[in-house]
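All protein chains but one are shown at their positions in the complex.
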Amino acid sequence: MSLASSIKMENATSVAENAEAALPALVMRAENVSKRYGPVTVLSEISLDILAGEIHAVIGENGAGKSTFMRLLSGYAEPSEGTLSMGERLVKFARPNEAQDAGVVLVHQEILLADGLTVAENLFLGRELTRRGIVDDRTMRRMATEKLAELGCSVSPNALVGTIALADRQLVQIARALLDDHKLVIFDEPTAVLTGDEVERLLNIILKLKRHGIAVLYISHRLDEVQRLADKVTVLRDGRMIGTYPGRSLTQADMANLMVGRELATLYPAKNTTPSSEPMLSVRNACVPGYVSDVSFTVHKGEILGFAGMIGAGRTELFEGILGLRPGTAIVELDGRPITIHSARQAIDAGIGYLTEDRKGKGLLLQEQLGPNLTLSSLSRFHPGVYMRGRKETAALAVAVENYDIRLKNLRLTAGQLSGGNQQKLLLAKVLLTDPSVVIIDEPTRGIDIANKAQIYAFVRSIVAKGKACIVISSEMQELIGICDRILVMREGRINGEVAGAEMTETNIALLATSRAEPGHASQGERA
Amino acid sequence: DKKVIAVSIPAADHGWTAGVVYHAQAAAKEINAAFPGVEVIVKTSPSATAQVSAIEDLSAGRKLDALVILPHSSEELTTPVKAVKDAGAFVTVVDRGLSDPSIQDLYVAGDNIAVGATTAKFLVDKLGGKGNLVVLRGIPTVIDDERIKGFQDVIAKSDMKILDIQYANWNSDEAFKLMQDYLAKYPHIDAVWANDDDMLLGVLEAVKVSGRKEIKFALGGNGMKEIVKKVIDGDAVTPIETPYPPSMIKTAIYLTAAQFVGQAPVRGTVKLDAPLITQANAREYYFPDSPF
Amino acid sequence: MSAITETPTLRPGRELNLNWADLGPFLALGALLAIGFVVNPDFLSATNLSNVITRSAFIAIIAVGATFVISSGGLDLSVGSMAAFITGVTIMFMNRLAPDFAGLSIPMGMAIAVAVGVLCGLANGLIVTVGKIEPFIATLGTMGIFRALITYMSDGGTIPIDRALRDIYRPVYFGTFAGIPYPILISLLVAAIASFILYKTKYGRKCAAVGANADVARYSGISVVKTRTIAYVIQGVCVAIAAICYVPRLGAATPTTGLLWELQVITAVVIGGTALRGGKGHVWGTVAGAVILELIANLMVLSDYVSEYLVAGVQGVIIIIAMLIQRLSK
Partner (left out) sequence: MSAITETPTLRPGRELNLNWADLGPFLALGALLAIGFVVNPDFLSATNLSNVITRSAFIAIIAVGATFVISSGGLDLSVGSMAAFITGVTIMFMNRLAPDFAGLSIPMGMAIAVAVGVLCGLANGLIVTVGKIEPFIATLGTMGIFRALITYMSDGGTIPIDRALRDIYRPVYFGTFAGIPYPILISLLVAAIASFILYKTKYGRKCAAVGANADVARYSGISVVKTRTIAYVIQGVCVAIAAICYVPRLGAATPTTGLLWELQVITAVVIGGTALRGGKGHVWGTVAGAVILELIANLMVLSDYVSEYLVAGVQGVIIIIAMLIQRLSK
């Protein structure tokens, strides 16, 4: 609290008191809302006013309770205490569709779509358009295409959701929320899986919603977005409300400090000024049918190599193909020795760790507890004999919780009960537990708060400082620029160019990601 | 041009039907070898529905000169067999009659009611008309029904008491369990009747293990070789057996073939007796090579 | 971040794929017909094929119902016993009505069959959804119950249909319309209606959604309980329709009627391309699956290569091979 008051702002009071300003209508009011799971209190006494035509950002560290709060507002969970009201009426949502009928819709942090259905079917699920009792697939497909196009997403409406890229799934989810008119639209980290272009479109759409007098609640760990959008910013810390502040007057640093409750050091660690020329991992002629053709690159010892590109550039597929997780071919040399990889096991044994971008579908067993999740990739390392030593596992979990700052109230939770960011940290811990000499991290800080980002960046740097190598695939260009020694940019399944040193600017990367490589840049991933 | 005799019988899913399959195949082999002018085809079916299908299939492809059928159940097979008959085939029905007796040219059968009745008479006789009985029955079908009815009708006329009747699906395992439970439930049992020898095997094992001595008789029926052997050896608990020989199918096939090869008129009904098998005549009923 | 002008190219969807997946069972069917012809040329005779397809109607009709249940993430092991039970009740009613209503008692009996089917399906559905009992166990339980009821009703024997009704009723199985046997027409009609419901109505969408991901469906305002229960009711109606076609064929209900049909039904659905874990259902594939099963049995009767004892084994092998063909076609 002392920190909050130390920030110089006149209007750092609750909005409710600020009633004299030209009054936009109150859309929803939460009063003293608390949420407990068993003995654990996740949220205590949160009060918030949400006004029409206002973009209200909610920020806080991982596990602060943001998602939980949003779930309470939109009918995915019921408050243990406190009340919600819309207009003059108290409301109670037993189900999400009741909230939607009342005009409140939530875009989930974790993607909630049915994999076995098509994009259009998911989009209109539960509110299919019919003509004389017959579902009107043609209209729904057309509308789906239109809605998705507005968001810059071009997946076919007939594609099965299980087969499309994660970013596209997120866009489908957003399109689904925007299909009907609502009074309040809640976005829980909508941009975590999106790249620059999609983010831009989404932000414009959100501004449009605001112009139409719709209230928007916006959660993000990307503070630049918050700063651009937010009229008000509410900060949560550890389930408690720190305060609500006018958006314009907060700098990103202010926000970070409010969230964390202490001064933050710099975000990015110092770069490796003298990278070794000894190759750690070199990949030649990687092909993944349908996604990637003929990609070659090398990452050196002590180097952090970045992979940039638009959604659909094939970065994920490239590495899944190399690592035997999907059909593909590549000539791979690790530390000078040729290796063949047909399965994740071989990759792990060879010393290559891969952190998937799809933590829910491919990363963690959501129903399983934390310990078993943590050690799943390194069972043999952990339990050399047949017998499993529970104590070693518990100890490892304690270490991981400490090292990666996983916020939890007790160790008996299942992975699915962790907050999104904490799940990501658990996944990172799980991959690094295999002690890889090359770590490939697909979207390392997806959903991770700013304080922890710094920790993870420092961590990655400390890994390569020990002579290992790291490949970072990220949709956040700033992140790539901040931590990578060199960045390869992919476009349509090929490497379209390389940037390093001072050339690493957003403009250069965006250019390479979207248009044919200029002759000067066509270095095909090899350092001269 | 060969005369085609189709034989449709239940699949070998327990001892007795296995015996039927064995004898039918033996007859087919012998007749096909002996009479070049006749072709006997044997088809087995696991259920009434499948048997109806099999008959349709057999008659769809070629013209049948004769059909020898041991029906799974009477009602369900009547219509399809009639269709074969109407197409001009000679129909021999074995064991279970069809609902419409006018369809059959020849009927060869054992006597299921007699199987129950003969056994019951023996028990009434030996136990002096008094005592407690438990009964194991098979799968709810006509045969099972008839045997139980034959048995109950005779017992009802005495002072004997049937303590319990339960299904054991003509399966020795289930009979073993059921008998164990009977033994736990009833402190005094004078005799057990399982309406099929497969089940009797399970009963005997359960009785043996329990160490109970008051059970004077444990009887079966059908003429399984293991049980006939017991009768030959003079077993005290199983001194008799009632035959219901699966070989009746062979009798039927031969009689049907005689129609074509010997021009011997064979229309009519052949009812095989269900005489009591005792130590004296048991050897006649003992076929060590049959699977049953 | 710089604005990106180039619009992303349209990524290809799944349309074509989907049709291909649907083709699998038909390819397996084609392969089987070819094998059949080699084994015995009579196999492809019109009479034989018509017989086989007519016969497969029962399983096909029930399996179409099962496509709903399985698609919605359920399972129904009770269909065989239920068919026997409904057949029994129907025959008993028809027999009782016959003296008063003569021929009219047949449509009345049919109506009763459908009503009983609805009730049986409802019972299954409620135990599974409201009772929250794993479908496998719940319907294994009702399987025992229906079987016991038919055994009880028939005193362990047979319930034959009245002789008088028999001849009036016969055409329902043995009659033809434009040369096509009624059961085939009925099963095509059932499949057509089912595919309409499954692919063209809101309910069908809900069914697939509940089966694909019950949580997502619930969050979308779909009542999982209602959707699944209705699927079981549809299954009950299909069983009743199958029973109605069944009566004239065999003319009686016995405690062994419909024994193990549940396994055939589920096999037909799975061969047809619907996944047992739920999701999209493939009605026409299911029909093809039912015909495949019946063809395999027919092939066994028509071929002379296989020892009578091994028939079940060879059927097993062929089913596995049919699934492999199906899979390779993808």
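Letters A, B and C mark the chains as written, and numbering starts fresh at 1 in each.
Basically, a residue touches a chain if its C-beta (ideal position, glycine included) is under 8 Å from a C-beta of that chain, and two chains touch if they have at least 3 such contacts.
Here the structure is a predicted model, which means the values were calculated and not measured.
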Contact set of the excluded chain (shown chains only): A, B, C
Selected residue (touches chain absent from view) among B:Thr17, B:Asn222 or B:Gln259: B:Thr17
Interface with the undisplayed chain - residues on subunit B: 12-15, 17-19, 21-22, 137, 140, 164-167, 169-173, 176-178, 180-182, 184-185, 198, 201-202, 205, 209-210, 226, 290-292
Contacts of subunit A with the absent chain, listed as residue ranges: 238, 260, 325, 343-345, 347-349, 354, 356, 361-369, 371-372, 376-377, 379-380, 383, 386-388, 390-391, 394, 398, 401-405, 407-412, 430, 434, 451, 455
Residues of subunit C in contact with the chain not shown: 127, 131-134, 136-138, 140-149, 151-152, 155-156, 263, 266-267, 270-271, 275-277, 307, 309-317, 319-320, 323-324, 327
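Please note the rule applied: only the chains that are shown with their structure count from here on.
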Length of the line joining the C-alpha centres of subunit B and subunit C, rounded to whole Å: 34
Interchain centroid distance [CA atoms averaged], subunit A/subunit C, Å: 45
Interchain centroid distance [CA atoms averaged], subunit A/subunit B, Å: 73
Per-residue multi-chain contacts in subunit B, two or more chains: none
In subunit A, residues with contacts to at least two other chains: none
